[in-house]
Structure formats: C-alpha cells, structure tokens
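Contents: one structure, followed by commentary.
Of the protein chains in this complex, one is absent; all others appear in place.
We just call them A, B and C in the order they show up, numbering each chain from 1.
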C-alpha cells in the first residue's frame, strides 16, 4: 500500500531549558490530526532532529506513537552520518512502533553512489520496515538521482522518497519511471498542487505545522480533481510561507525557517514556548510581530 | 601550554563483524607511541568517527585513555551535527579523562557565522576542557575563517585549531594573527614541513598511523632547524601518501583513504583485520597488493 | 506587451570544419516556425553560444533575423563574463535587429548581488531594448533570487526572466510577486505544463528543436485550459528527453545534451551535420542509434 496524503514533519516543541515539551508536542499532534492530516513524520529536519540528543529523540518517538495509537501512520527520521549510526536510530524507532523510517544518504563522509546504494539496502534489510529515502541536497550535499531511486525501488529496498531537493523535473522522472507501490512525496511547501498534478502521492510540508487545514484542503481538492481550488489554496500558502524569510540574513536558514514555524505555533496557541535548539539564533520581537501579521493575513489569527 | 608535535588521528580497528577490536587498537596505540608521537587524537575522521555508534565511540575512548594512562595528551573528536549532540559526546569524553576535545562547526543544518561562534562558545563553556576547532570543509561544507578562529581564541573559547582545509594561506593568517597559547595544527599529510616552517605547532596526519616514525622524524628535524632533512622526509611521505588513491573512482574518497590506512596497518602487522565500516566499499586484493608495493618502496615492509 | 508562448533556443548547426552552417540553420528556423513556435532564442546555451566566436555569433544573428524578417520575435543571448563584454554583444544584437536580449549574471568573477543589479541596470540602460535575465546556476554559479528579479522588474530594468534553475518554487515566487508586464519563461523541458499552470508565460525548451510541434501543442492545450491533454503531451516529451542522457558519464553534460539535440535534428533530416564544437566529445554510432530509437518511440522518425 502506497503512503499518501499530507504527512507533516512534526515540529519538536522545547521547554525554555531546551528539553522536549511533551505536553506541547501532544497538543501539536492533536492540532495536526484535527487539521485533517493523513500521517505524521517525526524527527525530520523540521523537527530539529539534527539538534536533538538521542534521549530527546526517544521522548519524541514514544510521545507521538503513544498518543497517536495507530490512528495514522507515523514515520520516523533516522538522520545520522552513516549506516551503523542510522541503524541505531532504526532500532529505537522500531521499538517505538513506527510505520516506516526516513533516511538520507550518508553525509560528512565522501560517499560513492554504490555506497549510497549499499547504505539504503542495509538499512532496509536490517530494519525490517519500510524505508523512505530523504532527498535533501542542501543538508546532505548529494542529490539522489532518479536512476538510483528507481533501482532501489525495483529491488524492494525503498518504499518511497521524500523529495526536498526542489528539483521537480527530477521528481517527475521518478513518478513516471516508478512501478507501484513506490510512494513519491514532495517536501516542497510551494509546489504541492503541481507535484500532485504530476502524480505525486503526497506532501510533507514543514508549513503544515502552522496550517494543516490548508494543506489537507489542498490535497482534497486535488484528489477530487478541483485543480483551480487546489491552486488557489496553494497560492495562499505560498504567501504564508513568507514567514520563513523574516529572519533575513542575520541568522542561518535553519534558524529562520524553524524559528518561524515555532513562533507561528506559539502565536496560534498550540505550543507553550517558541524556543529553538542551540546554536540557533532566536527571532526577536519585531520579527515575531511580522510573522503575526502574515498569519493574520492568511486568516490564521 | 600550547599543544604541539605529532598527534595522529588514531584509526579504529574493527573485527570482521564490525565491532571495535580493542586488542588491535591497543597494539596500534603502542605502535604510535613507540613511533615517537607526541599525542593521540581519537574519534577523528580518520578514526571513522562518522561510522561508529555511541557505544563504539565509548569503547575507543576507554580503551585508549586507559592504556595511555597520561603518558601523552589524548584528544577526542566530538563529531556531530549541532551543539546539543556535541555536548553529549563532550560529556562522555570528559568522563573518559581526555585532555581536550575537537569539534567541527555544525553541519547538516544551514548555519550562520554567529551561530558557529555560539556553538564553539557553548561547547567550551559547558565542556570545561580545551576545545580545538576542526576545520574540514570537505565534510562540514563550511570554511572556518581566520577572523572567526582568532576572535574565539582571543575570548578563550578555543585552545587551537586542526586545519584540514588544505588552505595553507588561511593557516598562515591564523599563525601570524594569533596570540599565545593558541595551538595551530595542520591536518595535511603532505605540507607538514612548510606548515611548521610557517610557525604551526604540530601535525595531525592520518598517514601517521602507517608511519609514525616518519612524521616524528620530520617534526624533530624541523624543531632542530634541519629543514633540508625535514623536506626529504616529507617528500618520502608524499610518495607513500599515494596509497590513498589506489581505490580510484570505484569508491568514495573516505573508503579509499581509510581503507588504505587500514590495509597498510594490516600489512605491517599492527591490526588483525583491515575491514572498514558500512557502507564503505572494501579494497580488493589487487589494490591491497599495490599498497604493499608502495609500503615496500617507502621502506616499511 | 508580455512575451509568451514557445520560444526555443535555436541550435547552431556546424559544418564538419566547425563553421556555422547557415543553410542548415535556415532549414532549422523553418522547421521551428513550421512547428508553430511563437518566437526564437538564438545564441543561448543550447545554441552552443559558449563555443561560438564573435564572428560566428554574428553570422547566426544575421542569418536568423534576416530569414525570419519579423514574423516572430527573435531574442539573442549576450552571454559573456561581465558588463563591458556583454555590452559589446548587445551592440551587435541591436544592429542585427533582434527584439530583446538575454543576459546572465556575471560569471568567472566573484560578484555581489548589488553588482549583479548594477550589471542588469547598465545592460538595460545602454542597450535600449528589452532585457531578459537568464537564470542558469549550473553555468553561472549564482542563483537569481525572486527579490532581485522583482526589484529589477519594478524599476524597468528587466522585461522578463528565462528560468533554467530547475527551482519551480522560486519560479512561482516570481510569478506571484510580479507586476505586469514582466514575462516569466521556464527553461525546463519537463515541467512546462506545471509552470504554465502556475502562471508562467512561456517556455524556452532545448528539446523544442527536436519536437517543436510537441511543445506548441502543449502550450495550446494549456492556453485553452485542457490541462489533461497538456500533461499527456508533456509526459511524452519527458520520455523523449531521455536522449540527453544517452552520452552517459564518458562526456560532460553539455556534450551529452547538445550532441543529442543535434543528432536528433540530423536523424530527422533538418540539419546536414550533427557535429558539436570543440572540446565536446561526439556521440558514437551506438549512442546515435539509441537516440534514433527514442525518436521513433516518440513518433518522430
């Protein structure tokens, strides 16, 4: 069965001292489920997985799988540098009862395509549950080509791909080249209607934390073939997505994007504290104010 | 007191099933100390730190600090994506009794220079022992500029730098701009004489696993001002360094380099097994044979 | 008036000794016009502009503008490293009577965004005809952001953009942020239906040399709102686009792509000789044979 629909990467609310705020996390999960999403992706880049300790990752996994109780599929990111470290995260995720894991190509190391293949094959063989490739060149500095993905799909090592490369031509090559049941999910917030139009199965939008109803509505419009309405919804979300640029050049792109999602969730009353993990620079009051205005303009405040 | 001399990044011998081979590791440590090195750097890139699980990293730390018993300084790599994860590794390293830690800038995330500063400051403040910056753009995709390093040195957040950027102009800017006791160590295997000539304090050569005597001799020549002899030694080591290219284009640069060091250590009888961690592609018999010839040409077999 | 429709970048047929084959070029222009295109873009990357001498560029300009005689707009690439050199090409293009020029950001040099702005402003001010920005990070190593483009559009320095960045999220930001009459053209061969769906005005497809009818039909379907038919046409063209990968890894991407277009034009009887300029590696007989099969599968032989 092919995974599909809206599967947001779930933000990880933190307490002021930097620990996982499980109460806020449960509230966020309810906010997302109430918004009509079809699954949850925990421990992705938007979840600040790169900043969470292993103990914190485990708290997130247990909190979310425990609360969701099988209502929707829960995918878990197993983000680490190489195969042995990824396998450790897979083991923990399996124990927590997730539906599948999401793994990148190795990073930090200099890795050959044949080694990337070996990596995914090993994760699939030892993990014992569906593996989704996470294509994120901005972080991993490798682009997963259509040939590599389709080859691994054909041999059963991959159940799907979350494509956050921004390369919709490559996305389409995978869609047209695949054989069922390989699931193609776009990680873009701003080309979801067109990805679905091309045949993508779903979307994993960080902005879906802030406006799950928007993405759920977009997806429903697409499924019933009302593409005009899907586009109108998408264009509204493109404007909302401007919140990630409020931080500007005085901080890194991770701080600006993740900080905006958390500030918006705080303004909407979903999480208690908008803090992001070290060493990210926090948004200031003026910047949060501008995020509030963009939320209001989108009808979310 | 400024750290100086030859401080090789210690390879991590593995058993055929991929676990740390502590017996071989102890033998390697003795081989290095017997070769006249001035310190040890465990859990660096050459140690396959990116491939070792946290449990394996701890075995390495305990094995080496336990065996060395304070004869020479032991530095530990605390390689991970961001501050909170790095702090976990620092805590373990402190428990193991190391002399200092070696940390990169954040990777995987998109990080601003001010965030890199915040990262090193936090690691230094919470770690409570000397922090050395690890400048490795090929892995981290950020170059640590002289201004950033010298600023952090001036405020006491950094005790030194291991420069594996290959940018000896940048290295020199740090050397000429620093104020004691900031230690500048080159990570290059092939420009050690010139780095010492410029005023570097020492060297962290991966190839030093294979030929510690060579680098120790090079360093002694430089200290006593016999630069002609230092250069001759260096040129011999440049030729030996060809072993890292034997793997060619059928594997990644990490596999080719780390595989060559381990194959050489196995051929020299130091470690029991030359296996590298997943997903690296192993060298084949022909390639190991060519490494053997290069070792013989260098007088090491 | 906003430029729109199908505006293929016209290949430059060469004689066996590497000179411009004006006879074949005229035949190619007729093939394109007969195929229903709305304009022509000469001296783009697909035209091998980077390989043509200034004298050859002038032959192309004069041949095409002379033959077209104002039936459709002719745009000319003015591809060079910096402003003064670009201005020379603009002068020649103006003399030849083109409708507009297409310029990249400076390359080879290390250029600040404010300098990129100054570059486009100067080209616009001195050229005296519409300037289209050419966003091609794979060649220029700079991505033209939506803010930069929209700012230059607002002040009248740019008449449009040819976006060959592959970043359709960025394309959409320009579309939604622009004010008429700024023309947005995608340079993608494989996401044309979705770009038009988002509101793009047209397309500049290299593959349009080979199958102008296909892109013209795709565009007409989109204009009349028959998106299903547009998608079907696009998917056929995606499969045809496989010809650019036939060259594989034994040559550069430029050779593989440009060689495939020319081989296909030769097989279709449009140009006399499929040679590409130095130092490109030519496709061999086997590769040309595979291109023939892909053409046949697309109904073009």
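Quick note on the criterion: a residue touches a chain if its C-beta (ideal position, glycine included) is under 8 Å from a C-beta of that chain, and two chains touch if they have at least 3 such contacts.
These numbers come from a predicted model, not from an experiment.
A.B. asks: Would you list the chains present here that the left-out chain is in contact with?
C.D. replies: When the entire complex is considered, the left-out chain reaches B, C.
A.B. asks: Can you say which of B:129, B:238 or B:300 touches the chain missing from this structure?
C.D. replies: Missing-chain contact among the listed residues: B:238.
A.B. asks: Any idea which of B:198, B:273 or B:300 touches the chain not displayed?
C.D. replies: Within the whole complex, the residue contacting the unshown chain is B:198.
A.B. asks: Among B:88, B:114 or B:167, which residue is in contact with the omitted chain in the full complex?
C.D. replies: In the complete complex, the chain left out is touched by residue B:167.
A.B. asks: Taking the full complex into account, what residues of subunit B touch the chain not shown?
C.D. replies: Contacting residues on subunit B, toward the hidden partner: 166-170, 172-173, 176, 188-191, 193-194, 197-198, 227, 231, 235, 238-239.
A.B. asks: Which parts of subunit C face the unshown chain closely enough to count as touching?
C.D. replies: 18, 45, 50-54, 56, 79, 81-85, 88, 106-112, 114-116, 118-119, 122, 138-141, 250-255, 277-281
Here is the rule we use: only the chains that are shown with their structure count from here on.
A.B. asks: Where the contacts of subunit A and subunit C overlap, which chains show up?
C.D. replies: Intersection of subunit A and subunit C contact lists gives nothing.
A.B. asks: Looking only at residue numbers at the subunit A/subunit B interface, is the share used by both copies over half or under half? Answer same or different.
C.D. replies: same
A.B. asks: Provide the C-alpha centroid distance between subunit A and subunit B, rounded to the nearest whole angstrom.
C.D. replies: It comes to 35 Å between the two C-alpha centres.
A.B. asks: Using mean C-alpha positions as chain centres, tell me how far subunit B is from subunit C in Å, no decimals.
C.D. replies: Their C-alpha centroids are separated by 49 Å.
A.B. asks: Identify all positions of subunit B at which a residue touches two or more other chains, and write them in rising order.
C.D. replies: none
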